[in-house]
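Sharing a structure with you now.
Note that one protein chain is taken out, while the other chains of the complex remain in position.
For subunit A:
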Amino acid sequence: MDYFLQMRNISKTFGEVKALRNVNFEVGTNEIVGLLGDNGAGKSTLIKIIMGYHRPDPGGEIILKGKKVEDWSVEKARSYGIEAVYQERALADLQPLWRNIFMGREITNRFGVLDVKKMREETDRLMRTTMGFTSAAISADSLVRNMSGGERQGVAITRALYFQAEMIILDEPTMGLSLSETKKCLEFVEDIKKAGKCCIFIDHNIYHVYPVADRIVVIDRGMVAGQFYKNQVSLEELTARLYLVAQTGRLNSNGEAGAGEEPRGEL
């Protein structure tokens, strides 16, 4: 398989907390990877390392399209076509919608002068299309502060989709969304697949993850506990395995603490 992203031996320590330990993780060029794990397992930490927000402990490697990356930063990650919807949404409440959509990636000329008109117009267009905002009260100049939880999420998701990213990372994008909004969000994920791009999809609800993911990676207490291709495991089996992980930190009952890289066929 062609990999868009490969991470080798990634660890991350916050003071006393070992958030990640020797994690190996990869995403194929046209693969949807579901990332599951308990609260505090290290999922968000992993994606923030991918985005260049956190620097991994020495010894880890990030390989993008076969090339090892150096001096990784969010700015670089985004310029290489990686966008993320963070769990905390990363919005600026006191700023208008258009400044949020283009946060950190403003449309400018070569001297850094903003094209405010274009950004407003694009925001207006996105609101009607991708975001599907129908409320007349919201315009490109509305402050994010006054928006509902679902609307804020819509903004964060739209922003990630706008830049034609090659890889989109979604950290609990359905949290707090209504049923129909959740459905729309899952359709976005399917569209990413159809468009030939790749995606990391984090969600606590395996009924969301299972249908759209090609492969599911389970993280437990900072380690990869194991992974499955969807065609190797039914939803019922997966659910049972996850309970096992929660209790024992292991995916299978024969004692292997699955840090293995190969998907387990013996399930």
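A few comments on the model shown:
Rule of thumb we're sticking to: a contact is a pair of C-beta atoms (placed from the backbone, for glycine too) under 8 Å apart; a residue touches a chain by one contact, two chains touch by 3 or more; residues count from 1.
FYI, contacts and distances are computed from a predicted model.
The listed choices are "Bifunctional protein PyrR", "High-affinity zinc uptake system membrane protein ZnuB", "SoxAX cytochrome complex subunit A" or "ABC transporter permease"; the UniProt protein name belonging to the chain that is not shown reads "ABC transporter permease". Looking at A:D38, A:D57 or A:E106, the residue that reaches the missing chain in the full complex is A:E106.
The missing chain, though absent from the display, is touched by one residue of A:V69, A:A90, A:M175 or A:L244; that residue is A:A90. Touch with the chain that is not drawn comes from one residue among A:S73, A:S178, A:N205 or A:S234, which is A:S73.
Touch with the hidden chain on the side of subunit A covers residues 48, 51-53, 73-75, 77-78, 84, 86, 88-95, 99, 102-106, 108, 112-114, 116, 139, 141, 145.
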